[in-house]
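Here is the structure we will look at, set down as structure tokens.
The excerpt is restricted to a subset of chains, each kept in its original location.
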Amino acid sequence: MPYIKIEVTREGISREQKQTLIKGITDLITDVLNKDPQLTHVVIQEVDLDDWGYAGEQVSVLREKGITADKK
Amino acid sequence: MPYIKIEVTREGISREQKQTLIKGITDLITDVLNKDPQLTHVVIQEVDLDDWGYAGEQVSVLREKGITADKK
Amino acid sequence: MPYIKIEVTREGISREQKQTLIKGITDLITDVLNKDPQLTHVVIQEVDLDDWGYAGEQVSVLREKGITADKK
Amino acid sequence: MPYIKIEVTREGISREQKQTLIKGITDLITDVLNKDPQLTHVVIQEVDLDDWGYAGEQVSVLREKGITADKK
């Protein structure tokens, strides 16, 4: 019975990216823990940039300063 | 001090249904645990069908295939 | 696809009380929303009294002062 | 590694109030626990008044009755 919640800043995630995450995480967890996928739920919650704080600053402010969360 | 969170796919839940859930869960929990309702909070979070995955598939895709979550 | 999380202070909830909550909430939600119980998960999380704050005070301190959360 | 989630009824919180909360909570937690702010995330989730229940009633109904959550 796994339940997985993904919280991520709302910055243009496509429907296809969401499906890739759902499929990939379900496969990973059901493989590693030998769980029935029919008992595995994944929920994605996008969070507005004004509503996520990192290191004491709103992410919307960080983005205005040109600071991204992109992989380097 | 109970706090209850309900996450459910966004598929046309009415204001009255929400009120029925809030009243019913509050009554149940305060009865079973003998808790003060004034200390009992219930939060409902509706989740878009693209954002809920079940058995590795987006619920929006399952619905397009005619697969529902209806009681049988 | 409902998922329900109950957070409550750890104050001697019995296995039977938990089962009553799980059964009652599942019945309520699947009835009101017409959902398949096989897609309905309920998770109970008990929280130590030092870890729950109410009105700015630890519940453990409130209990030492004789303040309960009992229904009146 | 602290992660903090604030859930609050959606009743006109401004961007500046959110920033004050994010800064204040990050400062408090990193001071009290001696944690690196770069490892501290704060997420604010506003909840519609129909979706928050208190003492068995929807907050939207309480507000219609003139009952507020204002500090006295």
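Chains here go by letter, A, B, C and D, matching the order in which they are written, and residues are numbered from 1 within each.
Just so it is clear, a contact is a pair of C-beta atoms (placed from the backbone, for glycine too) under 8 Å apart; a residue touches a chain by one contact, two chains touch by 3 or more.
Predicted model only: the values in this text are computed from it and were never measured.
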Inset, instruction - May I ask how many copies the whole complex comprises, since the file places only 4 of them? - result: 6
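Simple rule for what comes next: only the chains that are shown with their structure count from here on.
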Legend entry - Interface copy of A-B among A-C, B-D or B-C, judged by whether over half of the contact pairs recur: B-D
Legend entry - Length of the line joining the C-alpha centres of subunit B and subunit C, rounded to whole Å: 15
Inset, instruction - Quick one: which residues in subunit B touch 2 or more of the other chains? - result: 7, 21, 25, 30, 37, 52, 54
Legend entry - For the subunit C and subunit A complex, residues of the former touching the latter: 1, 3, 41, 43
Inset, instruction - Could you pull out which subunit D residues touch subunit B in their complex? - result: 7, 47, 50-58, 60-61
Legend entry - Complex contacts: residues of subunit B adjacent to subunit D: 15, 18-19, 21-23, 25-27, 30, 37-38, 40-46
